[in-house]
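Excluded from the complex is one protein chain; the other protein chains are retained at their positions.
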Amino acid sequence: MSASRKIAFVGLGIMGKPMAVNLVKAGHHVTGFDLSQASIDTVVAAGGHGAASIADAVKDAEVVITMVPADPHVEAVILGEGGVLENVGAGTLVIDMSSITPQTSIKVGKAAREKGVRTLDAPVSGGEAGAIEAVLSIMVGGEAADFAEAKPLFDALGTTVVHVGPDGAGQTVKAANQLIVAVNIQVLAEAVVFLENAGVDLAAALDVLGGGLAGSTVLNRKKANMLNREFAPGFRIDLHHKDMGIVTDAARAVGAALPVGAVVAQLVASARANGDGPLDHSALLRGVERLSGREVK
Amino acid sequence: MSASRKIAFVGLGIMGKPMAVNLVKAGHHVTGFDLSQASIDTVVAAGGHGAASIADAVKDAEVVITMVPADPHVEAVILGEGGVLENVGAGTLVIDMSSITPQTSIKVGKAAREKGVRTLDAPVSGGEAGAIEAVLSIMVGGEAADFAEAKPLFDALGTTVVHVGPDGAGQTVKAANQLIVAVNIQVLAEAVVFLENAGVDLAAALDVLGGGLAGSTVLNRKKANMLNREFAPGFRIDLHHKDMGIVTDAARAVGAALPVGAVVAQLVASARANGDGPLDHSALLRGVERLSGREVK
Amino acid sequence: MSASRKIAFVGLGIMGKPMAVNLVKAGHHVTGFDLSQASIDTVVAAGGHGAASIADAVKDAEVVITMVPADPHVEAVILGEGGVLENVGAGTLVIDMSSITPQTSIKVGKAAREKGVRTLDAPVSGGEAGAIEAVLSIMVGGEAADFAEAKPLFDALGTTVVHVGPDGAGQTVKAANQLIVAVNIQVLAEAVVFLENAGVDLAAALDVLGGGLAGSTVLNRKKANMLNREFAPGFRIDLHHKDMGIVTDAARAVGAALPVGAVVAQLVASARANGDGPLDHSALLRGVERLSGREVK
Partner (left out) sequence: MSASRKIAFVGLGIMGKPMAVNLVKAGHHVTGFDLSQASIDTVVAAGGHGAASIADAVKDAEVVITMVPADPHVEAVILGEGGVLENVGAGTLVIDMSSITPQTSIKVGKAAREKGVRTLDAPVSGGEAGAIEAVLSIMVGGEAADFAEAKPLFDALGTTVVHVGPDGAGQTVKAANQLIVAVNIQVLAEAVVFLENAGVDLAAALDVLGGGLAGSTVLNRKKANMLNREFAPGFRIDLHHKDMGIVTDAARAVGAALPVGAVVAQLVASARANGDGPLDHSALLRGVERLSGREVK
């Protein structure tokens, strides 16, 4: 077991709250802050502490973790007035676990370094269930020494924890993950409509496909959604739409061509425009059905 | 062990020859025919028999298996002058294991039925190694009773043997397999260039990606090719190009939209036009490098 | 005025009938054949002659013109049993004005040459109105001398008559025409939905767009269809769907990449799958509306 650390945790939403609680359970001194007092209360009830502001939360922290929805929130919480950087001392380690663009993580890292503050970008995958059960995958960008220091904390939150490169690299890998997942779902959806239109026994076909080179985690986990047209999330198309924006922007920033990724980004956007935003991303199947002139149930 | 059957095997190429030999090993009476006498000799040496023509090969056969390169060969060998249908009696079971369009399989099935001949379409995946080791996946279209009768023969050739629907259904599933594989490779290639351009540690990134929802058999098996830029086949882009033609034609025939499949078909064609046809299909990575202005080694 | 020629005209459909009549009007001796006696009667009423079979129509002809729906009809009418090649003498000039794949035109040219028969492929654009008013564009592939000989006949049918290369070149240019038209319509449709979603005055916007580098014949001629959602054909999506099949096959045959053409081919197919086949091709707008989650009227 690692030594207990003094941690400030800012952003106690669907993901942040169970993560903060898991850090408490691992023996750390965790002070939580969120705009929702109820979320703070949950952390306190688990044995943690509450704060009235970011300044209050971070003032004695060795490590600050932020977990907020998108780029503007990260900029506000870390770089903004009354934010983390204004209120921590040199040497503090700030770990942003939000999923945002690599460019913003790089900007945050640079601003922090100018004040002697260290940062890691450490987005996660695995969803709410992964957060609660502490089995997240965590992709970390930043300095190797800072990663080593933070590793015990990450181990309290997830099971796959990998240092993948410098500032922003965690975000880049998270973006690549979302790119691959969206495209793997889309092509599975195209295959399903093709197979059904041709009168094939879909369940049998997916079994044989899953056993060969066409097999994938997407096929394993989303097969039932597609067979049953059952699209309760899971991971919402609205969120994947946000992520495809990050992917295409980030790829553009580094000059990488995404001919297929760009098409799928449009199809995810189309799903959302058709009202499928709250459904699981396997509902990309509905878009292929619409394109193929089929009734969408 | 199943009862010994009298089998004619037409088409003893890279795939057909080891398959015929495996049927001999399983105790069947196999008469092989091919334009290459050397291939026939191999089957004879394994304990089978040779024939001087299709007519000669099929004259006493209970089951005829064909394994030839493409649609025109199937049409010539089964429907053509001096072909299988002209030389077999009513009740014979003709199993075409070539990878062709579902439309041609349907046409063959119809022509055979008019003569009282039964057919199955039973394309395979797994490549030369799978054929030699008798671990192919076999996707079978046709009547359930005919499938049941042929099942013991298929079991001598592969480990995953699935009846997926009526005439042509085997070909449709094979086409869907190639569609999914090509797209999964392409998006992995896009992700690799994106990750490298962004300065990420690629090996570490692929490890973490493989462990989550982005994981796939393609990622597992093709990761090393991409990391090392080592593209010895494997499955050649030339063959995948042929298969993408089948997929797009077949999807068009049944009114299924393949927005992503169509783009990837162009990228496979582009790879071939750039001289990458003889390389493994993981060399789609080279196309993304070209699009991204990178030097292609 | 050119010398009168003895012409056999095979295929008197929506396009062929008025073309045959225009050749009669230009002073030629035209013998028409079609499966519809009514169509033959129209040509006779205009001063032409009728025939009871292809053989009958072509037996004394100096020039044979064919105008049929698709590749299989051209193969049957020219190469098939009882077809043109069986019934004409060496030296006859056979002009196929159907819109088919360049590959079939090349095949026809080769088969004819073996019998000493000369061919041109000469597909047209301009539609039924262009055929009636003799203002077609005619794109001609074949030998220059044969083109020169046929030029006076073409001038009786159209106003833009161009020799564009060897056998099949006329079809290739026709295919390129359909490619450009489909894509120009599609992007105009994307722009229209984008402009409307953004609350722009569409009519004013299309006026200014038409006056600059974004201007096109498609914009001029299809603007009203899009503004008024009025999609009476015009040129039907069903026909453009056939043509996109020709384009993608022909490009594949010569190793040309069509990344955008391939996507648009899918969108044309999608329009057809959604029941828009009988509408004018400007109805690709409806597909963009569906993708954008808008009500399609």
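Going by the order they are written in, the chains are A, B and C; count residues from 1 in each one.
The rule we apply is simple: a contact is a pair of C-beta atoms (placed from the backbone, for glycine too) under 8 Å apart; a residue touches a chain by one contact, two chains touch by 3 or more.
Treat the numbers as computed from the prediction; the structure is a model and nothing was measured.
Visitor: Touching the hidden chain in the complete assembly: which of A:44, A:111, A:239 or A:262 does that?
Guide: Residue touching the absent chain, from the options given: A:262.
Visitor: Just to verify: which one of C:129, C:214 or C:227 makes contact with the chain not shown?
Guide: Considering the complete complex, C:214 is the one touching the chain left out.
Visitor: Among C:67, C:157 or C:250, which residue is in contact with the omitted chain in the full complex?
Guide: The one listed residue touching the chain not shown is C:250.
Visitor: Which listed residue, B:25, B:73, B:151 or B:290, touches the chain dropped from view?
Guide: Touches the omitted chain: B:290.
Visitor: Pick out the residues on subunit C that sit against the missing chain.
Guide: Those residues of subunit C that touch the unshown chain are 102, 125-126, 137, 139, 141, 160, 162-166, 168-169, 172-173, 175-177, 179-181, 183-184, 186-188, 190-191, 193-195, 197-201, 204-205, 207-209, 211-219, 221, 247, 250-251, 254-261, 263-264, 267, 288, 291-293.
Visitor: What does the interface between subunit B and the hidden chain look like in terms of residue numbers?
Guide: 259, 263, 266, 270, 272-275, 290-294
Visitor: Counting contacts across the full complex, list the positions on subunit A that touch the omitted chain.
Guide: 245, 248, 252, 255, 257-259, 262-263, 265-267, 269-270, 272-273
By our rule, only the chains that are shown with their structure count from here on.
Visitor: Computing the C-alpha centre of each chain, which chain sits at the greatest distance from subunit C?
Guide: A
Visitor: Closest chain to the protein's overall Cα mean, using per-chain Cα means, please.
Guide: Located nearest the centre of all protein C-alpha atoms is chain B.
Visitor: Taking each chain's centre as the mean position of its Cα atoms, how many Å separate subunit B from subunit C?
Guide: 38
Visitor: Going through subunit C residue by residue, note those that touch at least 2 other chains and give them in order.
Guide: Residues 259, 263, 266, 270, 272-273 of subunit C touch two or more partner chains.
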